[in-house]
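Omission of a single protein chain aside, the complex is shown with its protein chains in their original locations.
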Amino acid sequence: MTKVLHTKLSVKTAADVEVIDVTEMIRNWIRSEGFSDGILTVSSVHTTAGVTINEGESRLMEDIGMHLSKLVPKGAGYLHDKVDNNAHAHIAATLIGSSATLSVVSKSLGLGTWQRVLFVEFDGPRSRTIRCNFVGV
Amino acid sequence: MTKVLHTKLSVKTAADVEVIDVTEMIRNWIRSEGFSDGILTVSSVHTTAGVTINEGESRLMEDIGMHLSKLVPKGAGYLHDKVDNNAHAHIAATLIGSSATLSVVSKSLGLGTWQRVLFVEFDGPRSRTIRCNFVGV
Partner (left out) sequence: MTKVLHTKLSVKTAADVEVIDVTEMIRNWIRSEGFSDGILTVSSVHTTAGVTINEGESRLMEDIGMHLSKLVPKGAGYLHDKVDNNAHAHIAATLIGSSATLSVVSKSLGLGTWQRVLFVEFDGPRSRTIRCNFVGV
């Protein structure tokens, strides 16, 4: 029988720009629900934070945030800054992507050796929500 | 019983670079098919236009197009420009991504408060097609 499940996870960011490894939270959800095989999406429900898959090495996580801030610098004459002053955070989130699509294979998260699920904050510190959805068996 | 559904939506872009909010078109499809819970993908079938999730504020939508054009400027010596003169549009589409993966929860699109589905044109004006796919119940 097809299983369709969803949950929301909470994450608290502590800085303006910050990358947080959320892999274990997702593994806990898989374990607690006991589903076996399928596709799992991990999505930021925000427009100034995204989700990506990469290595969870602490200096690299800092590099990702810093380089994105370089590619999309704060206050570079954006029109939206007249509304909210955070256009850079929206655009950076769009480059990183709002979600990652993963697989679950034999009750395990289908990640490579160095892959981790990373939540990327561009307009913190804030309390943030991650939505996870699973379709499979 | 598992439902697997797909549809194509049409969008007309009016400028070279343009961001269009297509959220309501997707909500209409969910309503008309009556599916309840699952994963939904929204994909550009083109290689010079993409799909992303962000806020639908008009100035921000302009910023996204403008900043991508800055990161991938037109005519910057690309090899593909000898074929088509639109390499910048292809590369920008690759950065934005060709599709977004969403969820449907209790017959509603699983988006955060400010999240909208945005179609991003980089080589308009053109008539464009968006493909939507749903797997769930």
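A and B are the chain letters, set down in written order, and residue numbers restart from 1 in every chain.
Convention: contacts are C-beta pairs under 8 Å (C-beta built on N, C-alpha and C of every residue); 3 or more make two chains touch, one makes a residue touch a chain.
Please read all numbers here as calculations on a predicted model, not as lab measurements.
From the set A:Arg31, A:His67 or A:Lys107, the residue in touch with the chain omitted from the display is A:His67, counting the whole complex.
Looking at A:Asp16, A:Glu33 or A:Glu55, the residue that reaches the missing chain in the full complex is A:Glu55. Summarising the interface, chain A meets the missing chain with residues 1-2, 37-39, 52-55, 57, 59-60, 62-64, 67, 71, 95-97, 100-103, 105, 110-115, 135-137.
Hidden from this view is one chain, which touches chain B at 2, 4, 6, 39, 41, 43-47, 71-72, 76, 78-80, 82-84, 87, 90-91, 93-95, 97-99, 101, 129, 131, 133, 135.
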